[in-house]
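I'd like to ask you about the structure that follows.
Every protein chain but one is kept in place in this view of the complex.
Now for subunit A:
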Amino acid sequence: MTGAEVANALFVATILIYAGAMFAYAVEYAFDRRAPKRAKQLAAVAAPGADAAGEPVAAEPPISPAAARGAGRLGLVLTFLGTAALAASIVTRVVYTGRWPWGNMFEYTVGVALAGMVTWLVLVSRGNVPRRLGLFATFAVTMVLGTSVRVYTEAGPLVPALDSYWIVIHVTAAIASSGILLIGCVFAILHLLKRRYDRQVSDGKPIRFPLNVAERLPDATALERMTFKIHVFAFPLLTFGIIAGSVWAHLAWGRYWNWDPKEVWAFIAWVVYAAYLHARVSGKSAKVNAPWIAILGYAVMLFNLTAVNLVFSGLHSYAGV
């Protein structure tokens, strides 16, 4: 097996391991019946009508809470394992090509997945988030990895414009901030789901899919604060990435800012995230909309990664993508 084949095998293994982890988290999420007590109480207090109809007789779950927690632990172990495999895949590519591994869109996207998963594992290890939410993190990261397959590029040498130590600084900052913001976006979505769920419950309206998933989510306020913290952490990194990029642009293209499509959309993403941070501190009604702005910010980031690379032509076009 050549180095490139080893890297590809590890990459496929990562996706399979993450899929396994996702399944294990799903078992914990669905069958560990300790967590949603609070939500049930809330429902009972807010919707007496449901009480009158009688608490639905819960059938004995096929998996005991203890076994479900075991599945969650397995999920976490698999997540660590998959992340190690992903890192090993990237390192193998580095050894094989003898260069920094951010040379094309495929490598960039894989880097974002790694950054997102590492962010998640740090949060779980520090006890900032409950383990079972790994279901959503592994789902998001596996989606990113799946997307990267669409732009797979053979491991090869760098074009001259990328042959600079600034690739380490600029692209690493861009990848790290994209990965962290991915997790931030996941929390924004979870918050909106839970908020909607809470309102449905307090209005006594029926809960349908996908809102019923939110039943077992943590408190909506806590989810919102987590969203904000992650964005606060990532925003300076994104800012630094853009500044480093403009220093590099000066060296490689002669101008520090060219209004290249990639730069335009990075500027837009930065402005949207700045708007999010402002919305969070500008009074109640703006704060309510803030999570939507955060999601819009990530939509811009994704657009910048996909559409700008594949549709627009500009200075940031390398190796076809």
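A few remarks follow.
One rule holds in what follows: contacts are C-beta pairs under 8 Å (C-beta built on N, C-alpha and C of every residue); 3 or more make two chains touch, one makes a residue touch a chain; residues count from 1.
The criterion applied here is as follows: contacts and distances are computed from a predicted model.
Looking at the choices "Acyl carrier protein", "ABC transporter ATP-binding protein", "Probable glycine dehydrogenase (decarboxylating) subunit 2" or "Cytochrome c biogenesis protein ResB", the name in the UniProt record of the chain not drawn here is "Cytochrome c biogenesis protein ResB".
Of A:T2, A:N128 or A:S202, it is A:N128 that touches the chain left out of the display. Taking the complete complex into account, residues 34-35, 38, 126-130, 156-161, 163-164, 166, 218-219, 222-223, 225-226, 228-229, 232, 235-236, 239-240, 243, 246-248, 250-256, 258-261, 264-265, 267-268, 271-272, 274-275, 277-279, 281-283, 286, 293, 300, 308, 312, 319 of subunit A touch the chain not shown.
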